[in-house]
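First up is the structure itself, then whatever we jot down about it.
Only one protein chain is missing from this complex, and each of the others stays in its spot.
Moving on, here comes subunit A:
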Amino acid sequence: MIMKRYKWIGSLIILLVVSTQWTAAQNNQYDRNVYVSATDWNNQNLQEIAPGTHLQEVLSLIENEYNVNFLFDSKLLADQYVSEHKVLYLNRDLFDLLDRLLAEFNFTYKKLTHRTLGILPRDTEMKNPMNLEVVTGSVTDAQTGAPLPGVNVMVKGSTIGTSTDSQGSYELNAPSLQDTLIFSFIGYQTQEVPISGRTSIDVNLSPQAIAGDEVVVTAFGLERESSSLTYSTESVDNEGLTEARELNVVNSLSGKVAGMQVNQAGTGVGGASRVVLRGNRSISGSSQPLYVVDGVPIRGDISDMNPDNIESINVLKGPNAAALYGSEAQNGAIVVTTRKGREGEIDFSFSSNFMLRDPILLTKYQNVYGQGTSGVYSPSSESSWGPQMDGQMVDHWSPAPDMQGEQYAFNPQPNNVEEAFQTGYNSSNNLTASMGSENVQALFSYTFTNAEGVVPKNELDRHNISARVTSQLSDNLSLDSKLSYMRQSIDNQLPTGESFANPIRHIYRLPRNIRTADAEMFDYTNSEGMLRQNYWNPLSNGGANPYWTMNRNLNENVSDRINALASLTYDFTDYLSLMVRSAYDGGSGESEFRRYNDTYVIAQNGYYSIAKSNGYEWNSDFLLSYNQDLTEDWYLEANVGGNIKKERNSSMSANTNNALTIPNFFAISNTQNVAAGENIGSPMDIYSAYAFGQLAWKDAIYLDFSGRNDVSSTLPEDNRSYFYPSVGLSASLTELISGLPDVLSGARVRGSWAKVGNSAPPFMTIRTASLSSGGNNGFLQLDTTLPNENLKPEETESYELGANLQFFENRLGLDFTYYKTNTRDQLFQVAVPVGSGASSFFTNGGDVSNKGYEILLSATPVQSRDFNWDLNVNYSANDNMVEKISEDQPILTLATDFLRAFRIEEGKPFGQVYSRGWERTEDGDVIVGENGVPQVTGGRTVPVANFSPDWRGSIRSTLSYKNLSLSFLIDHRQGGSIASLTNAILFDDGLTKQTLNGRDGGLVFGDNLFGGESAVMRTGGTDENPEYSKNTQEVDAQTFWTSIGGRNTPVGEAFVVEATNTRLRELTLGYNLPESVISSLPISNLKLSLVGRNLLFLYRASENLDPDLMTGTNAAAEGFESFTPPSSRTFGANIKIDF
């Protein structure tokens, strides 16, 4: 079947390969046969030239036919006309043709570059420099000092020009040494330099300060000038990713892109991150963007990608930007462009990065009271409500036989939590080699990354190997091929949150008197010779010795990933080309869990499991592109393409169930009761056809349009095929309106509208019945989700309006975007009463809207030869609203845990958190019970928090002086709140500093406890008309906190924290070794940087925790705080050497 489905693409490829060989065979004399015209294909192409035709006219005819450019001094050609009737055979060799054409003139030609020829006076060729002066020099990047290849160098007012070679050097024949040279290069500010009699001119070009005419990579890897885009994008270059390096490259984007939110999961090193662009929009899906590498969507994210190999990352924020990537791009797209080899001699570069990771413990522990309850010491207590720790001798807690009868001094251990953590590190070393001839360029890169987390034994090793070859196979045919391999192993990824195997849980809960040295002896052998856990409360149903958990609950994960791409592009003519491409992203994973006997609730009798998985996403596509100047002012680009996407996953797992036969021997066979399972992941095929293009008028107006039709295997036959369009317009006011003030160097407005459809998860159209083991012959269970035979694709509709203003030669820029998206007909499960025979059915419905503003301000307040100052400020505010869920349900619960339920609710922003709250009177006063503890809304829950932020902003600034540069990034999150389960448990345990107050009583709710609340107590009246008076009932800390905290029924309202915070996200100090030193070394460049990330909070509303850290990465994850690892600061050094 697979062969059959790919047959047509296969034949296309074969056809192209055959024709390539044919072309190559025809043109074995390389130098004379470079210029093969497209007209070769139809053999008879004669052009008659009438006498009196201007020579320039003939040259431009040839330019078009042969796809070349002629450079000449128009003054010299001003009155040159063809004297006699000529027949030009346009299928001939170009040089032959030029020889014939120019025979009658006093001109000859000279090849300047691959496709550029100079038309020179015949004598100058021999007798230079009679008329033309030779000027040489080199062009370098003003900031990095790196040579810039490919810079255009033109003589002002003429068509004479050249471009720099791979070393950044140029040589040019100028008519006069009084002329002016223009140096221009995409992404850099154009410079005009008067020659002023010199013959050598070196130039430093400054990168454009502002996203003015930056080149960005859009759909299908097409490069566009950002000014021509009808929607907003933002990009981050390689340096922003490699210097202040993160293990997960996505984390480096945090704070740098307006409207982007990055949260990290609490699984330690190598953990995933949750990225959301412009707000949550999917009721049951992920709301996360699509990742695209080198023009092709990939499987999953880029957390294991090597930042050294990334040229740039461009964030397409709205569905407008991403309409063309199809379904999965409805949440935006993160477009990664990897590096390619460059023409030139072999270039080696080596970079090394070492960062330390230091935990920042934010919880303030009390250090007065130790283990016990009600002030009485108990060696087996898991809470710290015991007596004051005054050095008195108490019984040792250890159940080990040789510890019986031992006593020790009862003293505070203020550092016992901190001592359980370690300073982690990330280290990475990269070697990159780039080389290339004119026709073949290659890049090879290898990176080894190695990291340890702040929790001992949490380690990561990662190898990234990548090779990329780009090649001009013939004049018309080019090849781009890539193979990347990644192998990553992570040891002891942290189980998250409430998992009893999560060491963080047990570290944070250490009673205040437990000595690190005692706890570190985490096991002992009992009288029966069995290995036992050394813990103060044996067989606890939730507690454990954290060192036991770290050393005796082990897991290993190994994954392999291959990313391969081959792409052929054939240029039929200079305006029509066809690309055919196939890209594979797949891999396998293996994981293993080992839990030793005596791990209490989760593995009292030991546990072992293994799981293996594999999967891939395979995209094959073609794109036929047409682009041409229709007239002098009008330009058209049009593309037609098609894509086949196949996604397959499967996994198998086995475990020893609830016992190991031989203790602590980890093998699947070592049990009486093997459990095994398979999972046919989520197979999906999507076939797509699309067309898109741009119509431009001068540089002033751009009109973008696109249409895409997907056919998805997961939808029922009638709704399987769906179409979605987009349209956008961008106009330059400075081009269109004359007389605007000079300070305004650019002004563009843009607007766009798009619809993106999305298909369903697999298997939603039929009801399945699954088999499981049990009984004599197995069990059979009908799926609890009812199928829906009428599923429709869901749809996101969005529009955005924006403006970009540039002032003072682009030194100051302001970009403004307003957007609104509605995601409708969402696919989600609606809960039905289980009594109906199923627990849910899959349906279409709902409407979630996001609207907001993004403002970017960029400025270069100082720009001089030695000193530069760049400043970027961004601000984004997103207003999220659940407009509708379904007819039957105004509220949908996404997830629940002991503390809270995560719900979406009609008329409320995404991210409602429900929990138990205080019982209140009609006036809103909290009703306190007779024991001084407020009454709780026991059976029902009330909204207590919402995690959607109000706005986010950041300030990024770079100061550079000569070879030194300093940059920093400060970001701020305003608003949003979460309910902390960690706090609920630590308060219940009497561990936090706040539990010191009122240990002997005297706490009055609404007064010296939760003083912000007004509290009353029932003093009489009837149940219908109760009478209340102000609460004065005293309560002690233990009674209070153990009543409202804890794991099973905590009162969420008491543990809500605000997520507002400001932090110094990044600080980098860079130093380039000066030229004077470099020249004496066998290297071409050396850069040293000192970097720090997440260094400190400038402001934090929440006392005990970092609100950016969360438990997992699912839809409810943003408010999901429960025993996440501590926030950590990283700092270190980075060195990069180019040879």
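Note that in this section a residue touches a chain if its C-beta (ideal position, glycine included) is under 8 Å from a C-beta of that chain, and two chains touch if they have at least 3 such contacts; residues count from 1.
Here is the rule we go by: contacts and distances are computed from a predicted model.
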Protein name (UniProt record) of the chain left out of view, among "Transport permease protein", "Spermidine/putrescine ABC transporter ATP-binding protein", "Fe-S cluster assembly protein SufD" or "Susd and RagB outer membrane lipoprotein": "Susd and RagB outer membrane lipoprotein"
Full-complex contact with the absent chain, from A:84, A:402, A:717 or A:923: A:717
From A:408, A:616 or A:763, residue that would touch the chain that is not displayed: A:763
Sole contact to the chain not displayed, among A:472, A:588 or A:709: A:709
Options A:146, A:440, A:576 or A:1090, residue touching the unrepresented chain: A:576
Contacting the left-out chain in the complete assembly, out of A:429, A:896, A:921 or A:1014: A:896
Identified contact with the non-displayed chain, of A:175, A:456, A:589 or A:642: A:642
Residues of subunit A (touch criterion as defined above) contacting the omitted chain: 1, 5, 8, 372-374, 376, 378, 380-382, 537-542, 573, 575-576, 600-601, 604-605, 622, 624, 626, 628, 630, 638, 640, 642, 644, 657-661, 663, 672-673, 675, 678-680, 683-685, 687-689, 691, 709, 711, 713-714, 717, 720-721, 762-763, 765-784, 786, 830-839, 888, 891, 893, 896, 898, 929, 938-940, 1038-1039, 1042, 1046-1049
